[in-house]
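Note sheet for the following structure.
We show some of the complex, not the whole, and keep each chain where it was.
Each chain gets a letter, A and B, in the order it is written, and its residues are counted from 1.
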Amino acid sequence: MPVNQDIFNFRVTYADTDQMGVMHHSNYLRYFEMARHKLMRTIGVSYAEIEKGGLAMPVIRALLDYKKTAHYDQELKIESGISLNKGPRLLVEAVMRNKAGEVVCTSAITLAYVSKITGKACRPPALIKSKLLNI
Amino acid sequence: MPVNQDIFNFRVTYADTDQMGVMHHSNYLRYFEMARHKLMRTIGVSYAEIEKGGLAMPVIRALLDYKKTAHYDQELKIESGISLNKGPRLLVEAVMRNKAGEVVCTSAITLAYVSKITGKACRPPALIKSKLLNI
């Protein structure tokens, strides 16, 4: 069960759609990222500060399960939470839902902590760990 | 082992990059789609014709493993192949490599055959099946 949960609301844009008349599958990752960065701001470790501190957090694995189509102008929400923060990795799981509460898409995104100086995977600073962990 | 393999070449664009200085993780799905559509054209069942025939093929699952960063102006190639075509689903696996032959990213994309009339999952027409299957 994820901890440190947060909710991100958005509206599907016209540019998100494709000629099938639904949000194109490549656009979901951008919204899950926005939700994830909001989650981190809420927890108190904004990604902007992490980068200033000399860390990068590249995505190393992404799993998306598309359950229902999303449509132009639809208001959707994403519930994100941290499922695992172990060693040099952070796993963020999220569920995108429509107004009716139906699951539109789920995601499991794995990020790595990487030192911007060495370019190597590293453990997160104690401060980040204490704020993100709690699991 | 995938069959019906095909190769798609591309060059990382400036718009693909993010402030980490690498291709943003959300942009890979677009290239894997281009590679998949080229694969289908090569096999002889172009996605454009599939749509004209009353079928849609939405992505229902996407798994991406990012192995090495990709950089602006780098020339990359994607090897795509069909791993499974069973009932209403098609699984396309692909490997993105750089000029040195190193794996940049791998993907496993599952698509569904959906009737544009009923909106329901369906089996592909015999012609498509015969061209895509061969497994």
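Keep in mind that, in the parts below, a contact is a pair of C-beta atoms (placed from the backbone, for glycine too) under 8 Å apart; a residue touches a chain by one contact, two chains touch by 3 or more.
This one's a predicted model, so the numbers in the text were calculated from it and none came from an experiment.
> Copy number for the full complex, please, knowing 2 are shown in place.
Per the structure file, the complete homomer consists of 4 copies.
Methods note: only the chains that are shown with their structure count from here on.
> Using the touch rule from the top, collect the residues of subunit B that touch subunit A in their complex.
It is residues 20, 22, 25-27, 29-30, 33, 56, 58-66, 69 of subunit B that touch subunit A.
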